[in-house]
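Of the protein chains in this complex, one is absent; all others appear in place.
Every chain is named by a letter (A, B and C) in the order it is written, and numbering of its residues begins at 1.
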Amino acid sequence: MKISLRDQHGVIELDVRADGDRYVVEIDGHTHEVRLHGEALVVDGHQHTVATARDGQARLVAIGGEVHRFEPHSGAEHTMEHVAAPEVTAPMPGKILQVLVQVGDKVAVGDGLVVLEAMKMETRLSAEAAATVREVRVAAGDMINGGQVLMVLEYGG
Amino acid sequence: MKISLRDQHGVIELDVRADGDRYVVEIDGHTHEVRLHGEALVVDGHQHTVATARDGQARLVAIGGEVHRFEPHSGAEHTMEHVAAPEVTAPMPGKILQVLVQVGDKVAVGDGLVVLEAMKMETRLSAEAAATVREVRVAAGDMINGGQVLMVLEYGG
Amino acid sequence: MIKRVLVANRGEIAIRILRGCREMGLSTVAVYSEADAEAPHRAAADQAVCIGPPPSSESYLNITKLIGAAKHTGADAIHPGYGFLAENAAFAQAVIDAGLIFIGPTPAAIESMGDKTNARRMAVAAGVPVVPADEAPPTEPAALTAAAGKVGYPLLIKAAAGGGGKGMRIVRQAVHLIEAFAAAGREALSAFGDGRVFLERYVERPRHVEVQILADHHGNVVHLGERECSIQRRHQKIIEETPSPAVSPAIRRAMTDAALAIARAVNYRNAGTVEFLLAPDDSFYFLEVNTRLQVEHPITELVTGIDLVQAQLRIAQGEPLWLRQEDIVARGHAIECRICAEDPAQQFFPSPGTITRLREPRGPGVRVDSGVAEGFTVPIFYDPMLAKLAVWGETREAARRRMITALRDYVILGCTTAIPFLIDVLEHTAFSEGATQTHFIAEHFPKWENPQRHRHIAAIAAAIEAQRAKQPSAAGTSGPHQVATPWQTLGHWRVGEA
Partner (left out) sequence: MIKRVLVANRGEIAIRILRGCREMGLSTVAVYSEADAEAPHRAAADQAVCIGPPPSSESYLNITKLIGAAKHTGADAIHPGYGFLAENAAFAQAVIDAGLIFIGPTPAAIESMGDKTNARRMAVAAGVPVVPADEAPPTEPAALTAAAGKVGYPLLIKAAAGGGGKGMRIVRQAVHLIEAFAAAGREALSAFGDGRVFLERYVERPRHVEVQILADHHGNVVHLGERECSIQRRHQKIIEETPSPAVSPAIRRAMTDAALAIARAVNYRNAGTVEFLLAPDDSFYFLEVNTRLQVEHPITELVTGIDLVQAQLRIAQGEPLWLRQEDIVARGHAIECRICAEDPAQQFFPSPGTITRLREPRGPGVRVDSGVAEGFTVPIFYDPMLAKLAVWGETREAARRRMITALRDYVILGCTTAIPFLIDVLEHTAFSEGATQTHFIAEHFPKWENPQRHRHIAAIAAAIEAQRAKQPSAAGTSGPHQVATPWQTLGHWRVGEA
């Protein structure tokens, strides 16, 4: 079975075949023999202690102190280069302490946009590039969710 | 809901009613208010850390270093006084090392019946009372399961 | 004699204190906010009392509710833990006024050390060196700018009432002074209910070294050696160790003498910590006194063998100190890592969530003080610390390697933590050489990305899960020993098919 996984570094294509009590996994042109025993994932005879959990559609994998997050990758999506997103989103749930800009303001790279507080810590979100503020969707005192859009910018302003 | 539980000490009758975010439990003529929070069972304001597991139809409950095993009790069954069971059962899985008696033998209390080995330990099963051996179902060298009937006695022989 | 202790805190420290009380045969009372009804600390006591809505100001900082809970449950003593009301003299006084024992110093000592400007004055009077500072800067911008110039740049703005990095800002140029001053004041007000801040010369590349003290009600004071807490992010400690690799016997003698002098000057009682900056030239400066148990107390317990929580309880009930200074001998080396819900790849932003998998390291010399459990949703209202991992080793190098092994074994899924970052810090040559200072992270890890050593193995694990989810009867764990493993807990997984 062919499986495509995507993490922040790109797409990984794998081919997984069950073969008796083992799996044959092809990845990056290399073929590996894989077995599962208790918490051990045995790849070509080398054991790794692995723990996994769901995170929505994604899978989290803990291994040797690292945590990896893989999403299923459908062929239709294409990897894009990182560009500054026009939406300013909350990196975590919390509370808006101060909104530092208004609609129409022009901001330079690094200029403060909003001050928020979460887990007793005050954090300032700044502009990633020069931009014009197009929308402001929150006000001081608002409770916000992680990922919520706080304002919309137009870059290159 | 009325619930009957049975452990080795007898039958416990309870009446459990859900009432909002709490339970009202009647046991032995006393009424208790019970709440569940995480691993805490809160009975009349006093918290107990409780862990449970299934064991076939029974439930195991660990609390404060004790382990209790409750089976559902159907009204049809009646509690009996403890009498020596005619079947001699294996207390654990293991291997029969020696059978010390034959069918027809008369044994006195404490007489050895069978020697078995489990987990590298040799254990002798003895007669709980004077009896006559009616059946011997195992031979030296047999692997046995826990609870398996090894022989049948007739007490009072 | 204390019989029933209410712990006015949450998380790992509440659990640690409750356990200490249980071992001493005391009955225990936990308190919890509505956000913590399912929190592990709540279940760790004989009784638990809900003290209000999620925000700390309405629950863990609510003195009336806490005293009421103690009265209601018949507690005769209150342990404040750290943070929240631990350094609030009014709380300590309210506890005493209610006829209960406050497990900590006197309100007078808390007040006198809690006011950083007063603490500095007392240190100077006790002959202990301090850094140049303005204890009561004016708030009017022009006057503030002038006052800051007198202290000298770089300077630090700090909350007069608090500690732990909250309400703290470094200012390197006058142009940033005004905004930083306002932000620090706001944070201080929110965290401590007191918005006053002060200015202090910023010592470059210092180490943060602190001395643990214990004092009884009869005038006896001892120290338990130092801790170095230089590895910090967001001005908050993340790795602590004892002994400090930079503290020679001569420095230790001078620094512990200074700590004892300050403790005696304020008639200190119970456990406390005297914090110093240690400069590269081995000079040191008094910073402040933390009039409470510290987060990092376990490493002192590991090297001295003295249980600080149980010592606090015994001192609080009037027992004369059973330890002479010469009985207190540090053995080996201990290191602590704070495990927080935070993302080291995103400037240590808090990262709350539900812990879906938790496996804590164990083994000889490994201690985990945890406040969470599998399935627990970390509330957004409180400090992001989930647990502390402390290790002991015969040598610093043995402790360092043990810590790396333990961090590699630590599994927390559902909340991002700094575990992979901590491993990189511990493996850095500068750390293994003991070249630690408060700019360690800024200097050695100006930019950090999650390591990808195991990316392919992790992908194989995820892919096999996907395959098993589609074809549950396929290969893998089988036979009589088939049991619930992580591999078998998964359901549907959407994948592209060949």
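The criterion applied here is as follows: contacts are C-beta pairs under 8 Å (C-beta built on N, C-alpha and C of every residue); 3 or more make two chains touch, one makes a residue touch a chain.
In this text, all values refer to a predicted model and were calculated from it rather than measured experimentally.
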item: Partners of the unshown chain among those that are drawn; value: A, B, C
item: Residue touching the undisplayed chain, where the options are C:Arg367, C:Arg396 or C:His454; value: C:Arg367
item: Touching residues on chain B - with respect to the absent chain; value: 1-5, 7, 9, 12, 14-16, 18-23, 25, 27-28, 32, 34-39, 41, 43, 48-55, 57, 59-68, 70, 72-75, 91-94, 97, 115, 117-123, 146
item: Hidden partner interface residues of chain C, rising order; value: 16, 19-20, 22-25, 35, 37-38, 298, 301, 305-307, 310, 331-332, 354, 360, 362-365, 367-370, 374-377, 392, 394, 398, 401-402, 405, 477, 479-485
item: Where the missing chain touches chain A, by residue; value: 37-40, 42, 45-47, 49
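Following the convention adopted for this analysis, only the chains that are shown with their structure count from here on.
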item: Chain at maximum distance from chain C, centres defined as averaged CA atoms; value: B
item: Distance between the centres, which are taken as Cα means, of chain C and chain B, whole angstrom; value: 48
item: Where chain A and chain B are represented by their mean Cα positions, the distance between them in whole Å; value: 53
item: Interface hub residues of chain C, defined as touching at least two other chains; value: none
